[in-house]
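Just one protein chain is left out here, and the rest sit where they should.
Presenting subunit A:
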């Protein structure tokens, strides 16, 4: 078959393709040719074919069938073949393919090859893609090469050692002896890679770090090398734009930083040289700035003296004023790192930083924004906030969410007055409304309730804000909530801070209704609006009928959430009208802390009206969903621990079950009104289980006096006793503790106790203490059964026992009828 075309020809051909499809066709044809050539095992042209394959791989076409060919090339004797073979291995293979392990032997041989370039190739490949198995096998060879005098190989071996250490950290000690003489080299390449190796070792292991500090006296060595570099004058081979080997200088500075961190002696030893570098380096070109940047970072990180730190911050200040964007970016980054430790010094540059907010460059803007938030404090809050709000107006969408959150946080910490705080938040909501994070809404509501004197002002402003535009959901949600709560203040025009506006009740209802109808409102927002309308029924006087009509319309809404709310509110109007005003009273001040104990909550809220309970589960601080914030805290009277986040709060569809979940975890301590007797809620079609039943142990603070225990079962050496407990507060629940004991000579294993009760009862079986009943009555299995008996019928139980005894499986059924009357009456 004709000789395969050269790489150049292939490239030329592919470049003539005018469409993607044409290119694909050409490549497929060539791939087929290459595949058949591989099958022929042609040694002369393999190298050419693999080169072409690598080119096609770069363009994005699959090339995995060339992996084995690369291995064959590596095994060849020719340098040309090896070169392409190793390149192919680096590009096509990685540690996820099993094939790569086949390379290990070839690499081992090549590491001991006579030609240095072959050794170099092997080191390079191992350092790029060696897996941990390969590294383990070949670490010895690498270490040997680390000690060679050939500088070309030494530098490669050093970097290969870094890779080995990264993959197999345990081998670090192996390379320790070889590092002793590394820094005595003259060759800059070796010096550079040695510093990298030492850096890696120091970063990975604090023991190594301590070792290098004390025993090796690394710091003086490095200082000496750095000094030579600076003082040596012009040396043409290492010169880059007038500075002698800046890469090496930067590396050494970085290693000095690691050595000097948290160590006084080392830091002292480097103070002089750092000052020298900082003052002598020319800053007209990028290289000088790179070195200065690294110096500044080092100074800030080690325990340097204060004069040096001031010098560093001044350098950064100069960077900030530089025309070159890169330098400014770098300055902002380093200032961000140092703002924690040297806050005051950075404050001096605040105005420049704030100017950077207006820069056109996205990267610089982001850095400036982060830095500005770090610099906000009580003194400069007003000025800074003005700038930040302006920034929020004009910045790109990707920043708005972060900026808004940052502003909220800053405002919370340093707000000079409540009015200012509320104004700021309103401004954020109106400008960046849709980017505000979900948890901002409940936080904001909580904040508003806390500032009691600002209620009128707040609600007025919010009303005005949504009059014009009700598309921004967080704003509308907050506004709806506030209007619902403080609508009476709005209508009565009581605002002191601002010019009060004249609003009628109908206008307020108009706006709320338009929110309900609007397509832009999400389901959550609508929920807010509906609840707000409902609350207004107690605050408004003339428009109650209108409210009733609205509420009844939504009783047939397609949205289940809205429908449920509307239906319940309807129920409120019809059957519980006497309770309506109590229920919809003004919300108390909420505490930010999760365990809420709102002080003056009307106690009647909690128990007597479980109907709205279903969709208004108790809140606890920042709620993940904003729904929960509506009729908050109806169960508030009890000290409810916030296990709420674990029970999803927004599932109105399974109302009964949800409540059970919620209350199942609640430890109803103290509050006497906690458990309404089931008889007061006959119309609720849920299991009467509501608040009792599933509660845990503390319920039995007051246990009914001794009920005699019974032997429920006694046969074949197995005896089961029942002991009873009942509580005075919960007479329909009986807790039975069974004890199973075994009087035979052999243990009973895999013991399982099952029980069934008649339909009028409900049963809950907790897990047993173990599944083995030891012989000779040496121990018992205990298990707790809870029985709910609301109709106070006679307790009957059928039990089934399964266990293994004397090597055979036993099973028995029995009925227990001898329950004492005190256990169920």
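Quick note on the criterion: a residue touches a chain if its C-beta (ideal position, glycine included) is under 8 Å from a C-beta of that chain, and two chains touch if they have at least 3 such contacts; residues count from 1.
The rule we apply is simple: contacts and distances are computed from a predicted model.
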Considering the UniProt annotation of the chain absent from this complex, which name among "glutathione transferase", "AP complex mu/sigma subunit domain-containing protein", "U6 snRNA-associated Sm-like protein LSm6" or "Succinate dehydrogenase [ubiquinone] cytochrome b small subunit" applies? "AP complex mu/sigma subunit domain-containing protein"
Among A:5, A:128, A:176 or A:467, which one touches the chain that has been omitted from the display? A:128
Considering the complete complex, of A:115, A:471 or A:522, the missing chain is touched by A:115
For the full complex, which residue in A:4, A:246 or A:790 touches the chain that was left out? A:246
Of the residues in subunit A, which ones touch the absent chain? 7-8, 11-12, 15, 44, 51, 54-55, 57-60, 62, 78-80, 83-84, 87, 90-91, 94-96, 115, 117, 123-124, 127-129, 152, 155-156, 159-160, 162-163, 188-189, 192-193, 196, 237-238, 240, 245-248, 250, 254, 286-287, 289-290, 293-294, 325-330, 333, 360-364, 366
